[in-house]
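First comes the structure, then the notes that go with it.
As you look at this complex, bear in mind that one protein chain is not there, while each of the others sits in place.
After this line comes subunit A, so read on.
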């Protein structure tokens, strides 16, 4: 645990390694779930008989491309909005010449 101090030396907060570990391993777990589900969808299902119950857990094949594409566009939209907001906030008025 590391303390964060301000100019007067007062303790402003602590960096909790515990939270880092939870978030970090959470990301790892999430990635594994997504990877496994997506791999079964794209790689495994074509070799599974169409009457098998496994197919009922997955949408039509087209969505395996549409959903990541939509998610990607959403990500670009969010990042672009963030950048635009930061640039707008940091705009300086044009210098006046006397």
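Here is the rule we go by: a residue touches a chain if its C-beta (ideal position, glycine included) is under 8 Å from a C-beta of that chain, and two chains touch if they have at least 3 such contacts; residues count from 1.
Methods note: contacts and distances are computed from a predicted model.
Q: For the chain omitted from this view, which of "Beta-hexosaminidase", "Small ribosomal subunit protein uS7c", "Dolichol-phosphate mannosyltransferase subunit 3" or "Cardiotrophin-like cytokine factor 1" is its UniProt protein name?
A: So the chain that does not appear here would be "Dolichol-phosphate mannosyltransferase subunit 3", according to UniProt.
Q: Just to verify: which one of A:23, A:54 or A:74 makes contact with the chain not shown?
A: With A:23, A:54 or A:74 as choices, the missing chain is touched by A:23.
Q: Using the definition of touch stated at the top, determine which of A:32, A:54 or A:85 touches the missing chain.
A: From the options A:32, A:54 or A:85, the contact with the absent chain belongs to A:32.
Q: Contacts of subunit A with the missing chain: which residues?
A: Interface with the chain not displayed, on the subunit A side: 1-2, 4-5, 7, 9, 15, 17, 20-21, 23-28, 30-32, 34-35, 38-39, 42-43, 45-47, 61, 64-65, 68-69, 72.
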